[in-house]
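One structure, pasted below without further comment.
A single protein chain has been omitted from the complex, and every remaining protein chain is retained in its original position.
On to subunit A.
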Amino acid sequence: MLINHPLLGPRDASEFVYKGDAALINRPDPDAPDALEQFIDYGYLRDNPAGAHRELWFHEQGDRSWLVVTRNTLTHEITSVELARDVARREGRSK
């Protein structure tokens, strides 16, 4: 597979390490009253879609960017690649 790195252009998937569902960016609020339930959901429950899947890849053999890659699990078609940091900011994460 080729991943079109937003900064470096197309790179072979073998340069990357896969982590999984990009929902891992949405770490729950530890102070929420139901924090435990939310963290169990966050830590253990994953969607397993047949189709578009947003997932985290780490460019370990490269510039060490974490990327959010939108990949079709049926065809491996990659429709979007973004820096995870940009996605995280957009989704409201800060410090």
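Quick note on the criterion: a residue touches a chain if its C-beta (ideal position, glycine included) is under 8 Å from a C-beta of that chain, and two chains touch if they have at least 3 such contacts; residues count from 1.
Following the convention adopted for this analysis, contacts and distances are computed from a predicted model.
According to its UniProt record, the chain left out of view corresponds to "Sarcosine oxidase, alpha subunit family, heterotetrameric form" among "Hydrogenase expression/formation protein HypE", "Urea ABC transporter substrate-binding protein", "Aspartate carbamoyltransferase" or "Sarcosine oxidase, alpha subunit family, heterotetrameric form".
Although one chain is not displayed, its contacts with subunit A can still be listed: residues 1-2, 12-13, 17, 19, 24-25, 27-28, 30-31, 35-36, 39-40, 42-44, 56, 58, 60, 64-66, 74-78, 83-86, 88-89, 93-95.
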